[in-house]
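Missing here: one protein chain of the complex. Every other protein chain is in place.
Chain lettering (A and B) follows the sequence in which the chains are written, and residue indices restart at 1 in each chain.
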Amino acid sequence: MTIVNDSLSIETRGEGDMIDLTNRLTLLLQKYKMKTGQMLVFVAGSTASITTIEYEPGLKKDFTLLMERLIPRNARYFHEETWNDGNGHSHVRASLLGPSITIPFGGGKLLLGTWQQVVLIDYDNRPRSRELVVQFIGE
Amino acid sequence: MTIVNDSLSIETRGEGDMIDLTNRLTLLLQKYKMKTGQMLVFVAGSTASITTIEYEPGLKKDFTLLMERLIPRNARYFHEETWNDGNGHSHVRASLLGPSITIPFGGGKLLLGTWQQVVLIDYDNRPRSRELVVQFIGE
Partner (left out) sequence: MTIVNDSLSIETRGEGDMIDLTNRLTLLLQKYKMKTGQMLVFVAGSTASITTIEYEPGLKKDFTLLMERLIPRNARYFHEETWNDGNGHSHVRASLLGPSITIPFGGGKLLLGTWQQVVLIDYDNRPRSRELVVQFIGE
């Protein structure tokens, strides 16, 4: 069994921009030729999240609307009193959703559902260059 | 250290049906006779989730009511315009909660709390046959 750290660089537009990582992760897995194992995808930073979703335009809107309803952009955040950078909602959303996911693979393929894509959601209030850690454990 | 993929087949009734996996996962762990390691439980699919909860009838209702309050079944979802299959709420709930959990074990036992059970929650709007990946890493 081996362990390898790799990374993905992703440009985002911020404010809930949702980016499908599935193809890029599949290509990374092929690069290491592992058959059985798991892939940890982790975004360093406190205003972005990783989850899975059926990546289609309707659900992209639905999930954006959910987050705006639960944690509105224009509400008052005490984070503003610390930094005054306007992204209190970004932090709260990212902490609720979490910064990582672990996906098992078998037979050299990610064991995702057909309609299940791995996405990065950037909640920051400006475009960002994100560096994701992609770690493989397997054989 | 070894790595093994196994699976669990679970029949659900959908619409928030919550199923306690703890005994089944404990039996799987015993099958591999590993002492120290971790178990990744992952549901392939975009309308079901895995989490931990004290599995008792009151909390089952409370968690169902939470999800209905945050993400109502009968609200409008743009997912409906893509597929018209009535399960927009199912997708949004599952993406918020996440498709997996990793549980450590030691001394051959899952290191869960006494009142902490591992559950599958199926948010789809119909009964489903779910295939869960259960992956062991350890020795």
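Everything that follows uses one rule, which is that contacts are C-beta pairs under 8 Å (C-beta built on N, C-alpha and C of every residue); 3 or more make two chains touch, one makes a residue touch a chain.
None of the values given here were measured: they were computed from a predicted structure.
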| item | value |
| --- | --- |
| Candidate in contact with the missing chain, chosen from B:27, B:75 or B:111 | B:111 |
| Per the touch definition above, residue among B:8, B:28, B:43 or B:101 touching the missing chain | B:101 |
| Those residues of subunit B which, in the complete complex, touch the missing chain | 1, 36-38, 51-54, 56-59, 61-63, 66, 70, 97-98, 101-104, 106, 111-113, 115-116, 137-139 |
| Interface with the undisplayed chain - residues on subunit A | 1-5, 40, 42, 44-46, 70-71, 77-83, 88, 91-92, 95-96, 98-100, 102, 133, 135, 137 |
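Everything below uses one rule, namely that only the chains that are shown with their structure count from here on.
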| item | value |
| --- | --- |
| Separation of mean Cα positions, subunit B and subunit A [Å, integer] | 20 |
